[in-house]
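Provided herewith is a single structure, encoded as structure tokens, for subsequent inquiry.
One protein chain omitted, others in place.
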Amino acid sequence: MKALVLPASGAPGFAAEVSRLAGTDVQACYACGKCSAGCPVSASMDYQPHQIIRLVQLDQKDEVLSASAFWLCASCVTCSVRCPREVKLAQVMDALREISRRSGVAAGQPRIAAFYGSFLDLVRSGGRLHELGMTAMYKLRSRDLFGDIDLGVKLMLRGKLKLIPGRIKGRHHVAGIFRRVREHEAGEGGKR
Amino acid sequence: MPRIGVFVCWCGSNIAATVDIGQVTEAAAEMPHVVCVEDNKYTCSEPGQASIRQAIAQHGLDRVVVAACSPRMHENTFRKTISAAGLNPYLLEIANIREQCSWVHADRVAATAKAIDLVRMAVAKVAQHSALTSSTSPVTRRAMVIGGGIAGIQAALDIADAGHEVVVVERSPTLGGHMAQLDKTFPTLDCSACILTPKMVEVVQHPKITLYAYSEVEKVDGYVGSFKVTVRRKARSVDESKCTGCGACWEKCPVKVKSEFDLGLGTRKAIYVPFPQAVPAKATIDREHCIYYLRGRCRICERFCEAKAIVFDQQDEIINVEVGAIVVATGFQQFDQAAYGEYGYGEYPDVITGLEFERLVNASGPTEGKIKRPSDGKVPETVVFIKCVGSRDEHKGVPYCSRTCCMYTAKHAILTREKIHGSKVFIFYMDVRTPGKGYEEFYRRASEEDGARYLRGRVSRVYPKGGKMVVLGEDTLLGRKVIVEADLVVLASGMIAQPDAQEMARKLGVSYDQHGFLTEAHPKLRPVETNTAGIFLAGACQGPKDIPDTVAQACAAASKAAALLNREALEAEAMIACVDEARCSGCLWCEPVCPYKAISAKTISERVGRRTLTRSVAEVNPSLCHGCGACTVACRDSALNLLGFTNQQILAEVEAVCP
Amino acid sequence: MSVAKTKPEADGANAAAEWQPKIVAFCCNWCSYAGADLAGTSRLQYPPTVRIVRVPCSGRVNPRFLIRALQRGADGVLVAGCHPGDCHYSTGNYFARRRFLLARRFIEYLGLEPDRLWVKWISGSEGNKFADVVREMSAAVAKLGPNRKVREAR
Partner (left out) sequence: MRVYSYYPGCSLEGTAKEYDYSLRALAPLLGMQLVEIHDWSCCGSSAAHATSHRLALALAARNLNLAADMPGGARDILVPCAMCYNRLKVTSAELAADSGLRSAVESDLGDKWRGAAITAKALPEVLLGDIGVDAVAQAVVQPLEGLRVASYYGCLLVRPPEYTGFDDPESPKSMDELVRATGATPVDWPHKVECCGGGLSITNRELVAGLVADILGAARDAGADVIVTACPMCQANLDTRQGLAGKTRGTDFGLPVLYITQLLGLACGLSAASLSFQSHLVSVAPLLEKVRQLGRARQAAGGEGC
């Protein structure tokens, strides 16, 4: 693995930005590893949760954003509730996904990004999530076409997948929320 | 013929339930020299003790055996009992038939048989007992403190405040030790000089304290309560009684040399005080550099000294001091970085030690407190600190942890970030050890508030590249190699023993560990005492420690010393070794065996026929002997014996078991 | 009288069945003697085979004492002191250690089983260990049988 060249390879201010967005001080982490030890998905991650936070501490933005670990994070919050330094690591993972999405860095886990994208698209247009629609959209985006086909059929047979998407009256309000948040984020991104 | 009384205890049912007391008393009555046997329900109770006293009077007993609980429980009780009845307290023996018999055996027959054996052993031993008295010696009510760092200063002040005279011997021209070189001190970040200088001044002003600065201990004789110390007062070439510390001399002196106090980062003159607040504020001529001593001319200082204090032909002075107690506070020295060629200390000026860093940030230091690189005076932007340099490294350094460097590095990080706006601080560490009160918080402050970036791993190499120092390390938490391009590299050097610590230990007759630190008698129970009575330890001479621990230990040593000096006289151990001079061949095989240096040679004269011969024999100093008995085994001529545990007594016991 | 019962020779017929070794133990006052006391206060049971001779330090134990005990018919000798490094007198047990290595050789030279001499480090908090050592040693010495050699020679 490549050597870290300090402070040169860091993006100054990255740690601070993540701390702000996540609402928790990443510098408080003393690298005890308790988060990684309890993380249900750490075995599948390319960087362990404590390593992610370590890279963040050292402002290693590019390397962090190229990781897939935070996309794999299941948001279970186990890490946050057990951290002795009260680092809200689950929120750090959220913040990294947010920064990654906004800065358009290729996601280490395109499928998950695709899944989130599909989910949000449906909420934006219908106000609520429509699971069948989401699954279909996700399959198209991720090209994960054949995985789970029989499961979908089973669910349909049991009446668990609603065929017709419901639409709420306030869907335009919801769409407006999406638009305003995006505009705000774009503005912020421009500033940075 | 001895007249022995045996007192067998029931201890309620504790003994009587398992041991047949009747059989024991019957058997005891048959044993040689036993003239009276009694049994008591509770021997240690007042009626029990009274019955012993009565029997002594009634039967004219001159020795007593109590068959009861462990001597560790009631030996003292019964010594007092027989003493009250007019017997020498050492004419007592205990047969332990409770802890070592009734409580560990269930079989009544076997336990009774064993109890009888134990009584027989005690009877056989006590028959050989003789009256013992412990000697007493007077106490010289004066203490000596060797070393005038914060440890010595604190100990001296405490002993003096307790009302005793104190003589402080400091080998450098000034008090203060390493603490005088520090800038701010963790964990409170108060300025070292601000808290130290008033104490230094207090030492010289204290009516009970005599300070011999620029002096060394040559020789220590005597023993607890009565040490005779020879001190060499080195010639300063300045009459201390006249010098006012005005500074006219060093202003005019033409010779500039590197200042030891500033670790070579600054300069001083050939006539100098180490630092402006030095105590005593007396000038000293460095004869190795003074032109007059080298070439026989100059004497400029003399011309400018209005006090006429310069004495070029001053000689070392030897003085003898008698003291009752000694506190050793000779401190530590920094690990020599030369071992770490890979870090380039000494080769690259921008690789410095932690102590040098202290001088760089110190407002009264060579840069007036501005952190500048030694190479070009530039203010560094990126500073790398490397911890455990020399410590925890068996290969190039010492195996132990130096205990202070984690904290002082955190302090250095805070000071760097405070003094250099926008600076970046990286700290390579193996562990962060912060076990003091408020210490972990202090370290967290360095890393959270002050933005020091801690990298877990040892640095492999430091080398220069384009005006920077490249630091090559590993972040073991990431499993990644790390390269930091630094402007200044600070090595947290370990604390090691003074170069002459072992020599000092030998002079004092105290022990030292494999690293040269002086050893305490017991790490938990006697942490400031040495194995030599009357000699106490304070500060970093005992092992690496920071100022709070140093001061705590100095206070403890002072109170131990003061308690000793408060005694009218010292009573020595009674059960000590004694030499049968008739048998002693003077070979002194016994001498090195004694852990307390209690044995020495003495010359005796005897009449052989008509001639008087003198010869050398071993002598045991009763004030020093602790009664371990090791020497008795070393003596091939059976000239040494241990009172209370003589060879005859022990063999009598053995024979009582195997009749 | 009752004392005689402890002597194996005196009991003639039962001697073989009831014979129990007799062990002389030299225990230093600060550690092993305290450990033996602790075994007592903890009511740990061990065979009634040992007789303890209290000494200030294992460094006080002259090899002559051991030899004498064996000569006089003790079946085993135990020397117990503080653990290395824990000596109350700082170095006594180091000397002891060296001496007993030599003592074992000497015993062998006399034609006795060196296993009749045991040296153990037992601290004041090791009541358990004291009891264990006595149990083990009693069993081991019992296996060697009575120390007839010197007694018969006497």
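The first chain written gets the first letter, and so on, giving A, B and C; residue counts start at 1 in each chain.
Here, a residue touches a chain if its C-beta (ideal position, glycine included) is under 8 Å from a C-beta of that chain, and two chains touch if they have at least 3 such contacts.
As the structure is a computational prediction, the values presented were derived from the model and not from experiment.
**Q** I'd like the shown chains that the missing chain touches, ordered by label.
**A** Output: missing chain touches A.
**Q** What chain A residues would touch the chain not displayed?
**A** Looking at chain A, the ones touching the missing chain are residues 21, 23, 40-41, 44, 72, 74-78, 80-81, 88, 90, 94-95, 97-98, 101, 109, 111-112, 114-117, 119-120, 123, 127-132, 135, 138, 142, 144, 147-148, 151, 154-155, 158-162, 166, 168-171, 173-174, 176-178, 180-181, 184-185.
Rule of thumb we're sticking to: only the chains that are shown with their structure count from here on.
**Q** Determine the centre-to-centre distance between chain A and chain C, using the mean Cα coordinates as centres, and give it in whole Å.
**A** 73
**Q** Which residues of chain C touch chain B in their complex?
**A** 1-3, 5-7, 20, 22, 24, 29, 33-34, 36-37, 39-41, 43-46, 48, 51-57, 59-65, 68-69, 72-74, 88-92, 95, 99, 131
**Q** Please output the residues of chain B touching chain C within their complex, sorted ascending.
**A** Going by the criterion above, the answer is residues 23, 26-27, 30, 70-72, 96, 98-101, 103-107, 109-114, 116-118, 120-121, 511, 521, 531, 575, 593, 595-596, 626-630, 632-634, 642, 645, 647, 650-651, 653-655, 657-659.
**Q** In the complex of these two chains, what residues of chain A are touching chain B?
**A** Touching chain B: residues 1-8, 25, 27-28, 30-31, 50-51, 54-55, 57-58 of chain A.
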